[in-house]
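All protein chains but one are shown in place.
Presenting chain A:
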Amino acid sequence: MKSLTLACGLLWGHRESSITATSRHYVDRLFDPDPQKVLQGVIDMKNAVIGNNKQKANLIVLGAVPRLLYLLQQSSSSLELRTECAVVLGSLAMGTENNIKSLVDCHIIPALLQGLLCPDLIFIEACLRCLRTVFISPVTPVQLLYTDSTVIPHLMSLLSRSQRTQEYITQIFSHCCKTPEHQTVLFNHGAIQNIAPLLISPSYKVRMQALKCFSVLAYENTQVSMTLVNVLVDGELLSQVFVRMMQRDQPIEMQLTAAKCLTYMCRAGAIRTDDSCIVLKTLPCLVRMCSKEHLLEERVEGAETLAYLMEPDVELQRIASTTDHLVSMLADYFKYPSSVSAITDIKRLDHDLKHAHELRQAAFKLYASLGSNDEDIRKKITETENMMDRIVSGLSESSIKVRLAAVRCLHSLSRSVQQLRTSFHDHAVWKPLMKLLQNAPDEVLVMASSTLCNLLLEFSPSKEPILESGVIELLCSLTQSDSPALRVNGIWALMNMAFQADQKVKVEIVRCLGTEQLFRLLSDPDTNVLMKTLGLLRNLLSTRPHIDQIMSSHGKQIMQAVTLILEAEHSIEVKEQTLCILANIADGNTAKELIMTNDDMLQKIKYYMGHSNVKLQLAATFCISNLIWNEEDGSQERQDKLREMGFVDILHKLTQASDPNLSDRAKTAMQQYLA
């Protein structure tokens, strides 16, 4: 094999070598003045290039393509010649990706699209066949189909011409529908009405390509999905047609694609998750696709689609978890390349290796989806053979896709208190997770930091070692990220970390984050970030010595921030959280004075005690209650000052409040005065 390539390479060096010479001869004949000879030349060329990639490359290099395109477009050319040109171009496109690139560079697409306007069916079919081959190649820019707005409607009108046009056009559509905009263009030009009848075409290829079209059209598209459920094909609902295509005697490709269509329609909200066509047909079909007897590609696609189908629905997750031993079936996804394949044949090993990553990431995704809600399922997953080890090694795999899926899986499992306490700690998952966080794309970072949040919950035994590994700095840097999701996760993790933490940790957080950053976060446009930052502040300001210490060093800024938030337009939740911080401050020994000396702040508290929202009233009352608490130094003075400001009257009124919590709180506060 190697020597052969070498030989060809040498031949390339000689311009007058025999291969190039014959190729040149083919090209020369295209320029013959006699049209009959040109036709014969094209036909000979057609026969010469079939299955011969080298010949194809030669002809392209020698400039056959522009000439063929010229002949194809020339209205003076005979129809036969034009058709043969399209056939040869189609043949050239069947070669390597480089061939396709050259063809696209020669503007083959507009030329062929122009050719579709010719009334002759044979010619149209040849053009479509070539277009199909060009468009299904990953190197062709999909957008080229949409540049001329008359193309799509014309293609729709050609759908009725023949089975071949149907096959080629639907195949083009299914490969060129990549974005919501594409979906909308196709939808607006009647793709659904035009393609639906093809689902019962006598030709398997047409049925299959039409089905693929629907799967790409319906993906994450509510408008298409909602339309699809009401479409009738020969008096039968489309969903029933899809169900029939999922029957177990149908080819696997068809079963799988039909299941995808129904999955997408379901996720887009067009079919309920408890519909029998989902529960009893689609889900079992997808579970079946995961079984060992199918091709690796099919198993990957099946698992990914199933993960997507049941992601939001715990009932589907429960059913899937008991269907056909899915959880243990997925464990097989990690056994590639198997030791057997390595020995028996190289081809198989190569094939296995190629798919090993895909298989692993699909399995992780499916595990993540399965375990996202139900504690029993998570337990079942972690008890699967070597599961935690696999996740741990998945976290450090070279393929980003696998890393991402592994961390998603870990994240899903980390929602379990029990797993956090046991298997997560036993396998020290925090280590690879921390490593993953050092340098990873945002996608991975979001998931990893989110998982870290759970690992930093106070009951998690991993919290301590993570703290010691210098996580604070890492998290603080996350809060400076451009991505809101990362900022939330960073601050959230810090919040969890600060919960009931010792002084040292809190000081470290404040030091590392810096007040400036803290205040920047308090004015973050993302409410989630703001809420978690307030939560962090609240956690930092707990237990009296901590409150006093932090307020003594950062009191001024904190009070300023609190004032700003209370004055700005914010949701009730934000204000409540802020008042709670204030209440914490009021609990400090020395920190109290920061409020007592701030009349403006006291007026604000008073305002919130009379607010229409009970939660805010409660938080404000709590704050006052802390300020007037007996048995503390200077309580008498504070009580007096607040009485003067009219707080007693308000408290008195609140003891009559209809909310029992609020009236209780007010009563307790009043008692401080009576004592």
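In this text, a residue touches a chain if its C-beta (ideal position, glycine included) is under 8 Å from a C-beta of that chain, and two chains touch if they have at least 3 such contacts; residues count from 1.
Note that contacts and distances are computed from a predicted model.
K.L.:
Of the candidate names "Integrator complex subunit 4", "T-complex protein 1 subunit epsilon", "RAN binding protein 9" or "Phosphatidylinositol-3,5-bisphosphate 3-phosphatase MTMR2", which one corresponds to the UniProt protein name of the undepicted chain?
P.N.:
Per the UniProt record, the undisplayed chain of the complex is "RAN binding protein 9".
K.L.:
Which residue from A:Asp32, A:Asp120, A:Glu220 or A:Asp324 sits in contact with the chain not drawn here?
P.N.:
Checking each option in A:Asp32, A:Asp120, A:Glu220 or A:Asp324, the one touching the absent chain turns out to be A:Asp324.
K.L.:
Using the document's definition of touch, tell me which of A:Leu280, A:Val417 or A:Val614 contacts the absent chain.
P.N.:
Only one of A:Leu280, A:Val417 or A:Val614 touches the chain omitted from view, namely A:Leu280.
K.L.:
Which one, A:Gln247, A:Ser523, A:Thr597 or A:Asn613, makes contact with the chain that was left out?
P.N.:
A:Gln247
K.L.:
Provide the residue numbers of chain A that touch the chain removed from this figure.
P.N.:
Touch set of chain A with respect to the missing chain: 247-249, 279-281, 284, 319, 322-325, 329.
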